[in-house]
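Removed: one protein chain of the complex. Kept in place: all other protein chains.
Then we have chain A:
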Amino acid sequence: MLKFWKKKPAAAGDAAQPEPAADADAVAAPSAAPPRGWRERLAGNALARGLGVLFARHPRLDDALLDELETVLLTADVGVAATQALVEDLRTRMHRRAFADADALLAALREDMRAMLAPVARPLDVSAAKPFVLLMVGVNGVGKTTTIGKLARRYRDEGRDVLLAAGDTFRAAAVKQLEAWGERDGVPVIAQGQGADAASVIFDALQAARARGCDVLIADTAGRLHTQGGLMDELGKIKRVLGKLDAAAPHEVLMVIDGTTGQNAINQVRQFRDAVGVSGLVVTKLDGTAKGGVVFALAREFGLPIRYVGLGEGAEDLREFEPRAFVDGLLPETLGATA
(Lines give C-alpha, C1' and ligand atoms only; values in the text may rest on other atoms or scores of the structure.)
Protein backbone atom coordinates (compact mmCIF):
# COMPACT_ATOMS: atom_id res chain seq x y z
CA MET A 1 0.00 0.00 0.00
CA LEU A 2 1.43 3.32 0.96
CA LYS A 3 5.13 3.77 0.57
CA PHE A 4 5.95 4.72 4.11
CA TRP A 5 4.46 1.58 5.57
CA LYS A 6 6.97 -0.43 3.66
CA LYS A 7 9.98 1.37 5.02
CA LYS A 8 11.90 -0.50 7.62
CA PRO A 9 11.36 0.90 11.12
CA ALA A 10 15.12 1.26 11.56
CA ALA A 11 15.32 3.68 8.67
CA ALA A 12 12.72 5.94 10.15
CA GLY A 13 14.69 7.23 13.10
CA ASP A 14 14.50 6.91 16.87
CA ALA A 15 11.11 8.40 17.49
CA ALA A 16 9.48 6.08 15.00
CA GLN A 17 6.65 3.91 16.14
CA PRO A 18 8.02 0.39 16.48
CA GLU A 19 5.12 -1.43 14.85
CA PRO A 20 4.52 -0.52 11.21
CA ALA A 21 2.12 -3.44 10.86
CA ALA A 22 0.05 -2.14 13.74
CA ASP A 23 -0.11 1.23 12.07
CA ALA A 24 -1.36 -0.35 8.90
CA ASP A 25 -3.97 -2.26 10.83
CA ALA A 26 -5.14 0.87 12.55
CA VAL A 27 -5.73 2.42 9.15
CA ALA A 28 -7.37 -0.62 7.61
CA ALA A 29 -9.70 -1.40 10.50
CA PRO A 30 -11.09 1.79 11.98
CA SER A 31 -12.61 1.68 15.43
CA ALA A 32 -15.91 -0.11 15.59
CA ALA A 33 -17.71 2.34 17.85
CA PRO A 34 -17.59 5.84 16.41
CA PRO A 35 -17.29 8.53 19.07
CA ARG A 36 -19.88 11.24 19.41
CA GLY A 37 -18.54 14.73 18.84
CA TRP A 38 -17.73 16.52 15.61
CA ARG A 39 -14.05 16.50 16.29
CA GLU A 40 -13.86 12.97 17.58
CA ARG A 41 -15.83 11.61 14.68
CA LEU A 42 -13.59 13.21 12.13
CA ALA A 43 -10.45 12.42 14.07
CA GLY A 44 -11.17 8.78 13.39
CA ASN A 45 -10.93 9.21 9.67
CA ALA A 46 -8.10 8.22 7.43
CA LEU A 47 -6.64 11.64 6.77
CA ALA A 48 -6.15 12.26 10.46
CA ARG A 49 -4.82 8.78 11.03
CA GLY A 50 -2.62 9.02 7.98
CA LEU A 51 -1.13 12.28 9.16
CA GLY A 52 -0.76 10.93 12.67
CA VAL A 53 1.28 8.01 11.43
CA LEU A 54 3.29 10.27 9.21
CA PHE A 55 4.27 12.77 11.84
CA ALA A 56 4.83 10.14 14.44
CA ARG A 57 7.29 8.34 12.22
CA HIS A 58 8.98 11.23 10.48
CA PRO A 59 9.76 13.92 12.96
CA ARG A 60 12.63 15.28 10.85
CA LEU A 61 12.09 18.18 8.48
CA ASP A 62 13.05 17.19 4.97
CA ASP A 63 11.66 16.84 1.47
CA ALA A 64 10.74 13.23 2.14
CA LEU A 65 8.41 14.43 4.84
CA LEU A 66 6.71 16.77 2.39
CA ASP A 67 6.48 14.09 -0.28
CA GLU A 68 4.70 11.83 2.10
CA LEU A 69 2.52 14.65 3.29
CA GLU A 70 1.55 15.07 -0.35
CA THR A 71 0.69 11.38 -0.53
CA VAL A 72 -1.54 11.65 2.51
CA LEU A 73 -3.39 14.67 1.15
CA LEU A 74 -3.88 13.00 -2.23
CA THR A 75 -5.25 9.88 -0.58
CA ALA A 76 -7.72 12.12 1.23
CA ASP A 77 -9.22 13.34 -2.09
CA VAL A 78 -7.82 16.82 -1.59
CA GLY A 79 -6.97 16.72 -5.29
CA VAL A 80 -3.79 17.27 -7.25
CA ALA A 81 -4.06 21.05 -7.62
CA ALA A 82 -5.02 21.87 -4.02
CA THR A 83 -2.47 19.41 -2.64
CA GLN A 84 0.36 20.82 -4.69
CA ALA A 85 -0.55 24.35 -3.69
CA LEU A 86 -0.48 23.42 -0.01
CA VAL A 87 2.69 21.36 -0.20
CA GLU A 88 4.65 23.77 -2.38
CA ASP A 89 3.87 26.61 -0.02
CA LEU A 90 5.10 24.52 2.89
CA ARG A 91 8.19 23.55 0.94
CA THR A 92 9.15 27.14 0.21
CA ARG A 93 8.70 28.11 3.81
CA MET A 94 10.58 25.06 5.03
CA HIS A 95 13.56 25.90 2.84
CA ARG A 96 13.53 29.39 4.30
CA ARG A 97 13.77 27.68 7.67
CA ALA A 98 10.40 29.02 8.76
CA PHE A 99 9.70 25.98 10.86
CA ALA A 100 11.57 24.94 13.97
CA ASP A 101 10.34 21.36 13.81
CA ALA A 102 7.67 19.09 12.39
CA ASP A 103 5.23 20.43 15.00
CA ALA A 104 5.54 23.92 13.64
CA LEU A 105 5.10 22.63 10.11
CA LEU A 106 1.94 20.81 11.10
CA ALA A 107 0.61 23.92 12.81
CA ALA A 108 1.28 25.91 9.65
CA LEU A 109 -0.49 23.28 7.54
CA ARG A 110 -3.46 23.37 9.88
CA GLU A 111 -3.53 27.14 9.61
CA ASP A 112 -3.38 26.98 5.80
CA MET A 113 -6.17 24.45 5.61
CA ARG A 114 -8.29 26.46 8.00
CA ALA A 115 -7.67 29.58 5.97
CA MET A 116 -8.91 27.77 2.85
CA LEU A 117 -12.13 26.83 4.58
CA ALA A 118 -12.77 30.00 6.59
CA PRO A 119 -14.44 31.90 3.73
CA VAL A 120 -16.91 29.09 3.02
CA ALA A 121 -18.10 28.65 6.60
CA ARG A 122 -21.20 30.77 6.40
CA PRO A 123 -24.21 29.30 8.18
CA LEU A 124 -27.65 29.44 6.64
CA ASP A 125 -30.14 31.90 8.10
CA VAL A 126 -33.65 30.74 7.27
CA SER A 127 -35.38 33.63 9.01
CA ALA A 128 -34.45 36.03 6.23
CA ALA A 129 -37.77 35.44 4.46
CA LYS A 130 -41.15 33.91 5.13
CA PRO A 131 -41.65 31.37 3.79
CA PHE A 132 -37.95 30.71 3.24
CA VAL A 133 -37.72 28.41 0.23
CA LEU A 134 -34.95 25.82 0.16
CA LEU A 135 -34.46 23.89 -3.07
CA MET A 136 -32.43 20.71 -2.66
CA VAL A 137 -30.47 19.46 -5.67
CA GLY A 138 -27.72 16.93 -6.34
CA VAL A 139 -26.75 13.82 -8.28
CA ASN A 140 -28.34 10.43 -7.59
CA GLY A 141 -27.81 8.75 -4.25
CA VAL A 142 -26.02 11.53 -2.38
CA GLY A 143 -28.63 11.66 0.37
CA LYS A 144 -30.92 14.53 -0.59
CA THR A 145 -34.09 13.08 0.88
CA THR A 146 -32.34 11.99 4.07
CA THR A 147 -30.81 15.45 4.44
CA ILE A 148 -34.25 17.01 4.03
CA GLY A 149 -35.55 14.75 6.79
CA LYS A 150 -32.75 15.92 9.07
CA LEU A 151 -33.17 19.59 8.14
CA ALA A 152 -36.91 19.43 8.76
CA ARG A 153 -36.26 18.05 12.23
CA ARG A 154 -33.70 20.75 12.90
CA TYR A 155 -35.91 23.65 11.86
CA ARG A 156 -38.92 22.20 13.63
CA ASP A 157 -36.87 21.90 16.81
CA GLU A 158 -35.98 25.57 16.40
CA GLY A 159 -39.70 26.25 16.64
CA ARG A 160 -40.35 26.94 12.96
CA ASP A 161 -43.27 25.79 10.86
CA VAL A 162 -41.84 23.56 8.18
CA LEU A 163 -43.44 22.26 4.99
CA LEU A 164 -41.89 19.69 2.63
CA ALA A 165 -42.48 19.40 -1.12
CA ALA A 166 -42.08 15.96 -2.72
CA GLY A 167 -40.46 17.14 -5.92
CA ASP A 168 -38.72 13.84 -6.68
CA THR A 169 -41.45 12.50 -8.90
CA PHE A 170 -39.14 10.28 -10.92
CA ARG A 171 -37.56 7.68 -8.68
CA ALA A 172 -39.76 4.84 -7.57
CA ALA A 173 -41.13 5.40 -4.06
CA ALA A 174 -39.21 8.65 -3.49
CA VAL A 175 -42.45 10.40 -2.52
CA LYS A 176 -43.19 7.67 0.03
CA GLN A 177 -39.67 8.04 1.41
CA LEU A 178 -40.17 11.76 2.00
CA GLU A 179 -43.62 11.14 3.46
CA ALA A 180 -42.10 8.68 5.91
CA TRP A 181 -39.65 11.36 7.02
CA GLY A 182 -42.49 13.89 7.32
CA GLU A 183 -44.37 11.52 9.56
CA ARG A 184 -41.28 10.86 11.66
CA ASP A 185 -40.58 14.58 12.05
CA GLY A 186 -44.22 15.61 12.40
CA VAL A 187 -43.99 17.86 9.36
CA PRO A 188 -46.60 18.03 6.56
CA VAL A 189 -45.62 16.97 3.02
CA ILE A 190 -47.14 18.29 -0.21
CA ALA A 191 -47.11 15.59 -2.90
CA GLN A 192 -48.83 14.67 -6.13
CA GLY A 193 -47.44 11.19 -6.59
CA GLN A 194 -44.97 9.65 -8.96
CA GLY A 195 -44.75 10.93 -12.51
CA ALA A 196 -46.21 14.36 -11.69
CA ASP A 197 -44.45 17.47 -12.91
CA ALA A 198 -41.86 18.44 -10.31
CA ALA A 199 -42.21 22.16 -10.95
CA SER A 200 -45.96 21.99 -10.45
CA VAL A 201 -45.62 20.07 -7.17
CA ILE A 202 -43.18 22.62 -5.82
CA PHE A 203 -45.29 25.53 -7.07
CA ASP A 204 -48.32 24.10 -5.26
CA ALA A 205 -46.25 23.61 -2.15
CA LEU A 206 -45.14 27.25 -2.17
CA GLN A 207 -48.76 28.35 -2.48
CA ALA A 208 -49.66 26.07 0.40
CA ALA A 209 -46.74 27.35 2.48
CA ARG A 210 -47.93 30.93 1.99
CA ALA A 211 -51.53 30.06 2.76
CA ARG A 212 -50.55 28.26 5.94
CA GLY A 213 -48.05 30.90 6.98
CA CYS A 214 -45.13 28.45 7.12
CA ASP A 215 -41.64 29.63 7.97
CA VAL A 216 -39.64 27.21 5.83
CA LEU A 217 -40.43 25.24 2.68
CA ILE A 218 -37.95 22.51 1.73
CA ALA A 219 -38.37 21.20 -1.81
CA ASP A 220 -36.94 17.82 -2.80
CA THR A 221 -35.91 17.13 -6.38
CA ALA A 222 -34.99 13.94 -8.22
CA GLY A 223 -31.32 13.07 -8.27
CA ARG A 224 -29.83 13.72 -11.68
CA LEU A 225 -26.40 13.36 -13.16
CA HIS A 226 -25.01 16.75 -13.98
CA THR A 227 -24.22 15.62 -17.51
CA GLN A 228 -27.86 15.17 -18.46
CA GLY A 229 -28.77 18.44 -20.11
CA GLY A 230 -32.52 17.86 -20.26
CA LEU A 231 -32.81 17.07 -16.58
CA MET A 232 -30.65 20.04 -15.66
CA ASP A 233 -32.97 22.29 -17.67
CA GLU A 234 -35.85 20.96 -15.60
CA LEU A 235 -34.18 22.44 -12.51
CA GLY A 236 -34.02 25.80 -14.25
CA LYS A 237 -37.73 25.50 -14.90
CA ILE A 238 -38.49 24.78 -11.25
CA LYS A 239 -36.59 27.89 -10.31
CA ARG A 240 -38.40 30.02 -12.88
CA VAL A 241 -41.80 28.75 -11.80
CA LEU A 242 -41.06 29.54 -8.16
CA GLY A 243 -39.98 33.00 -9.21
CA LYS A 244 -43.50 33.69 -10.49
CA LEU A 245 -44.92 33.49 -6.97
CA ASP A 246 -42.02 35.05 -5.15
CA ALA A 247 -39.27 36.77 -7.09
CA ALA A 248 -36.75 35.96 -4.36
CA ALA A 249 -37.55 32.23 -4.27
CA PRO A 250 -35.80 29.90 -3.97
CA HIS A 251 -33.92 31.77 -1.26
CA GLU A 252 -31.36 29.01 -1.07
CA VAL A 253 -30.41 26.34 -3.59
CA LEU A 254 -28.67 23.72 -1.49
CA MET A 255 -26.59 21.22 -3.37
CA VAL A 256 -25.90 17.93 -1.61
CA ILE A 257 -22.54 16.30 -2.25
CA ASP A 258 -21.59 12.78 -1.25
CA GLY A 259 -18.46 13.04 0.91
CA THR A 260 -17.05 9.90 -0.67
CA THR A 261 -17.03 11.51 -4.11
CA GLY A 262 -13.66 12.21 -5.64
CA GLN A 263 -12.63 14.99 -7.98
CA ASN A 264 -15.84 14.59 -9.96
CA ALA A 265 -17.53 16.71 -7.27
CA ILE A 266 -15.96 19.74 -8.97
CA ASN A 267 -17.70 18.99 -12.27
CA GLN A 268 -20.94 18.35 -10.41
CA VAL A 269 -20.90 21.68 -8.62
CA ARG A 270 -19.93 23.54 -11.77
CA GLN A 271 -22.82 22.11 -13.79
CA PHE A 272 -25.41 22.56 -11.06
CA ARG A 273 -24.20 26.08 -10.37
CA ASP A 274 -24.60 26.96 -14.04
CA ALA A 275 -28.06 25.37 -14.25
CA VAL A 276 -29.73 26.62 -11.05
CA GLY A 277 -27.28 28.93 -9.33
CA VAL A 278 -26.33 26.81 -6.32
CA SER A 279 -25.98 29.03 -3.25
CA GLY A 280 -24.85 26.55 -0.60
CA LEU A 281 -23.47 23.05 -0.14
CA VAL A 282 -24.17 20.13 2.16
CA VAL A 283 -21.50 17.43 2.40
CA THR A 284 -22.89 14.06 3.51
CA LYS A 285 -21.58 10.66 4.54
CA LEU A 286 -18.50 11.92 6.37
CA ASP A 287 -18.97 9.29 9.07
CA GLY A 288 -17.24 6.53 7.10
CA THR A 289 -13.58 6.52 6.16
CA ALA A 290 -14.29 9.07 3.44
CA LYS A 291 -11.90 11.90 3.92
CA GLY A 292 -14.01 14.69 2.53
CA GLY A 293 -10.83 16.28 1.22
CA VAL A 294 -12.67 17.36 -1.90
CA VAL A 295 -14.11 20.12 0.29
CA PHE A 296 -10.78 21.91 -0.09
CA ALA A 297 -10.87 21.66 -3.86
CA LEU A 298 -14.46 22.95 -3.85
CA ALA A 299 -13.64 25.86 -1.58
CA ARG A 300 -10.70 26.76 -3.81
CA GLU A 301 -12.66 26.50 -7.03
CA PHE A 302 -16.07 27.94 -6.16
CA GLY A 303 -16.02 29.53 -2.70
CA LEU A 304 -19.64 28.43 -2.19
CA PRO A 305 -20.66 28.36 1.47
CA ILE A 306 -20.78 24.93 3.05
CA ARG A 307 -23.92 25.04 5.17
CA TYR A 308 -24.06 21.62 6.78
CA VAL A 309 -22.19 18.33 7.01
CA GLY A 310 -23.78 14.91 7.48
CA LEU A 311 -22.03 12.79 10.10
CA GLY A 312 -24.37 9.87 10.53
CA GLU A 313 -27.78 8.38 10.02
CA GLY A 314 -29.58 9.92 12.99
CA ALA A 315 -31.70 13.06 12.63
CA GLU A 316 -29.29 14.94 14.92
CA ASP A 317 -26.22 14.02 12.87
CA LEU A 318 -26.50 16.99 10.56
CA ARG A 319 -24.20 19.72 11.86
CA GLU A 320 -23.30 23.21 10.84
CA PHE A 321 -19.97 23.37 9.11
CA GLU A 322 -17.15 24.61 11.34
CA PRO A 323 -13.74 24.81 9.68
CA ARG A 324 -11.89 24.90 13.00
CA ALA A 325 -13.52 21.72 14.19
CA PHE A 326 -13.17 20.16 10.73
CA VAL A 327 -9.46 20.86 10.39
CA ASP A 328 -8.66 20.21 14.05
CA GLY A 329 -10.43 16.91 13.62
CA LEU A 330 -8.49 16.08 10.48
CA LEU A 331 -5.05 16.88 11.82
CA PRO A 332 -3.66 15.46 15.04
CA GLU A 333 -3.23 17.85 17.94
CA THR A 334 0.17 16.61 19.04
CA LEU A 335 2.94 14.79 17.28
CA GLY A 336 4.60 11.59 18.28
CA ALA A 337 1.38 10.25 19.74
CA THR A 338 -0.02 6.98 18.46
CA ALA A 339 -2.18 7.50 15.42
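Here, a residue touches a chain if its C-beta (ideal position, glycine included) is under 8 Å from a C-beta of that chain, and two chains touch if they have at least 3 such contacts; residues count from 1.
Rule of thumb we're sticking to: contacts and distances are computed from a predicted model.
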Name of the absent chain as recorded in UniProt (options "DNA repair protein RecO", "Signal recognition particle protein", "3-isopropylmalate dehydratase small subunit" or "Predicted membrane protein") | "Signal recognition particle protein"
For the full complex, which residue in A:61, A:180 or A:241 touches the chain that was left out?
-> A:180
Omitted-chain contact residue, chosen from A:66, A:86, A:126 or A:142 = A:142
Write the list of chain A residues that the hidden chain touches.
-> 1-3, 28, 30-34, 46, 71, 74-77, 79-80, 139-143, 146, 170-174, 176-177, 179-181, 184, 194, 225-229, 258, 260-265, 267-268, 285, 287-291, 293-294
